[in-house]
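Removed from the display is one protein chain of the complex; every other protein chain stays in position.
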Amino acid sequence: MQTTTPHLSAPGDAPSRTRLPSRRIAAVGALALSALALTALPAGAQTGGTVNLVAYSTPKPAYSVLATDFAKTKTGAGVTVSPSFGPSGTQATSVVNGLPADLVNFSLEPDMAKVVKAGLVSSSWDKGSTKGMVTDSIVSFVVRPGNPKHITTWADLVKSGVQVITPNVFSSGSAKWNIMAAYGAEIEQGKTPAQAQLYLSKLLHNAVAQPSSASAALQTFLSGQGDVLLDYEDDALYAKSKGEPVDIITPPQTILIQNPIAVTKTASPAAKAFLAYLLSPAGQTVWGQQGYRPVLPSVAAKFKFPRPKTLFTIDHLGGWTSVNTKFFDPQTGIVAKVEQSLGVSTASG
Amino acid sequence: MRRSRWRLPLRFAVLGYLALLVILPVSTVFYRAFQHGLGTAWDAITSTDALHALWLTFLVAAIAVPLNTVFGVGVSLILARHRFPGAWLLDALVDIPLAISPVVIGLALILVYGRTGWFGPWLNTHHITVIYAVPGIVMASAAVSLPYVVREVLPVLQEIGTEQEQAARTLGAGPFAVFRRITLPNIRRGLAYGVTLTTARVLGEFGAVAIVSGAVAGKTETLTLFISDSIDSLDTQSAYVGAVALCLAALIVLTLLTVTDRKRDDWHKEAVA
Partner (left out) sequence: MTDVGVTVGDLGLPGGQPAPAGSGPERRRWHRHPPTAPRPALAAAGRMAARIGGPALAVTYLSLLVLLPLAALVTNAFSGGWAAFWRAITQPEAVAALELTLGISAAVAAVNSVAGLAIAWVLVRDDFRGKTLVSAVIDLPFALPTIVAGLTLLALYGPNSPFHVDLAGTRLGIACALAFVTLPFCVRSVQPVLAELDAETEEAAASLGASRRQVMGRVILPSLLPAVLAGAGLAFARAVGEYGSIVLISGNIPFKTEVASSWIFSLSQSDALPAASAVSVVLVAIALLVLIVIGWARRRFNVPETV
């Protein structure tokens, strides 16, 4: 407490005990700095093995089931899965920047390529039996219950008065699948690339929102905006399972979404075991129950996923490497040009 | 103001503005958190991930706030007591974090301390992890909340002037004694205001932390990240409850704020009288 009889102090004396917080500030500051330093030291290892999982955001609910199931198996006993979820592109960049990762699962192949290029994942990641993919899905239309606007085909999306929601292609992997599904659908219907590009322009013109991520897009749709949301089928199924008021329409032509997975070069044995589990019939069955199309044909046959009339893959359209640059380069890509031409006419608005 | 015929209309206009802009949104958060009963709300905030997020947020605040406080007081002293070329620049630079989008702050931190950043190799050789670990979160939080202690303490220092301190110096007191006995008591309330503002900012930070933390649930997920994560998994219950937890923390902070602020207003009145 404040000394009421002023204790005569002078420089060089031992500091007197006063209420004044200067010493406390210094002490707290020192404590804070040392705490900060301590947190920088590496943490101790876990028993039973840890799997540092870095994945895109959609499969979070699926992984919590998968991890629990895995722990019940022989190889999975005692294993801790330490997950990180986020936008696929961000996650890939984070891994490249040093985010600890044993198992990586992205929403599209270019993100895996980023990590491979940085030397963190072996370049033979896609040589396995499933070509490096763990789950499939398709691009679906998510509409209001009862589909009041009767949206069933891609042509319906560009009708006047139809409000579309699709994420922004420059920040969302899901958006890229959506755009390629739209483009590919046109090509599959016999249109020329120029006509398909015109379609994209009309589609984006009808976009009343282009949120920064698939999840933000879903939130936007659920908040009441838009008539139709373009989304992964598995994401839509999850929303429906949570009781959200949505209906899912399978377009007649759509793209097969393939989600890559791989262990990193420094992966723990537990991680490799987990990957094996995820690709095993048991794991694939859980994926199926969670709304993801299994990549194992034997397991896929057990589920009754809707079959679109025409299902194409990204390879039909040139493969991700070329598509990514051709369509999605933020400065020179086709979508950027489409947005610009749309924007020039609406920029004054 | 007593006799003005504008008093009531102004009051109602102001209250209306505040109601629409502030009170309503905040009430909605509380309503939605407890919509399904206290029990579900409690469950939501006591899940393992939520508890860890709470603890991590508290830890980050407990480190970042004192650091910023010490810095804030120091810089305020420098700016208030010394004239040197470039003081205006230092003053503006302290404010810079206000102007940079938190996302950019996060990116910039990675550019310096990330694996491929300027200090990356050095940090790697010494086995120090900054980015995607708690130190990174602390740095990001400290960076975005840097200006507030300075903004509160500096004007007080400028206002009270240096006569007392100079008098003390001429009487032979050393700089530390002067600081402890004269400066600190004077800035105590402004300091408290700055500290509580800093704490509020750190508690609520999302953008920068999202980028530098890696969002590993149970390890590097702060409460705001937990909230965002919950929204992503359509677990809005957890999200709103988390938001309420942050609001309550902020309200506690604010109570301290209003108490110290009111005292400060009284002190101002005394001083002026």
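Note that the chains take the letters A and B in the order they are written out, and that residue 1 is the start of every chain.
By our rule, a residue touches a chain if its C-beta (ideal position, glycine included) is under 8 Å from a C-beta of that chain, and two chains touch if they have at least 3 such contacts.
What you see is a predicted model; the values in this text were computed from it and never measured.
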| item | value |
| --- | --- |
| Selected residue (touches chain absent from view) among A:A71, A:A282 or A:A336 | A:A336 |
| Chain not shown, touching residues in subunit A | 4-13, 87, 89-90, 93, 114, 168, 170-172, 207-212, 216, 219-220, 223-225, 328-331, 336, 339-340, 342-344, 346-347, 349 |
| Residues in subunit B touching the chain absent from view | 1, 4, 7, 10-11, 13-15, 17-18, 21-26, 28-29, 32, 67, 71, 74-75, 77-78, 88-89, 91-105, 107-109, 111-112, 117-118, 139, 142-143, 146, 148, 151-152, 154-156, 158-161, 163-164, 167-168, 171-178, 181-182, 185-186, 197, 200-201, 203-207, 224, 227-228, 231, 239-240, 243, 246-247, 249-251, 253-255, 257-258, 265, 267-272 |
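Following the convention adopted for this analysis, only the chains that are shown with their structure count from here on.
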| item | value |
| --- | --- |
| Whole-Å gap separating subunit A and subunit B, where each centre is the average of the chain's CA atoms | 31 |
| Touching residues (chain side subunit B, partner subunit A) in the complex | 59, 62-64, 66-67, 69-70, 73, 110, 114-117, 120, 127-135, 138, 172-174, 176-177, 179-181, 184-185, 188, 210-211, 214-220, 229, 231-234 |
| Touching residues on subunit A, where the partner in the complex is subunit B | 9-11, 18, 20-23, 25-26, 28-29, 31-33, 35-36, 39-42, 52, 54, 57, 60-61, 82-86, 90, 94, 96-100, 215, 218-219, 238-239, 242, 244 |
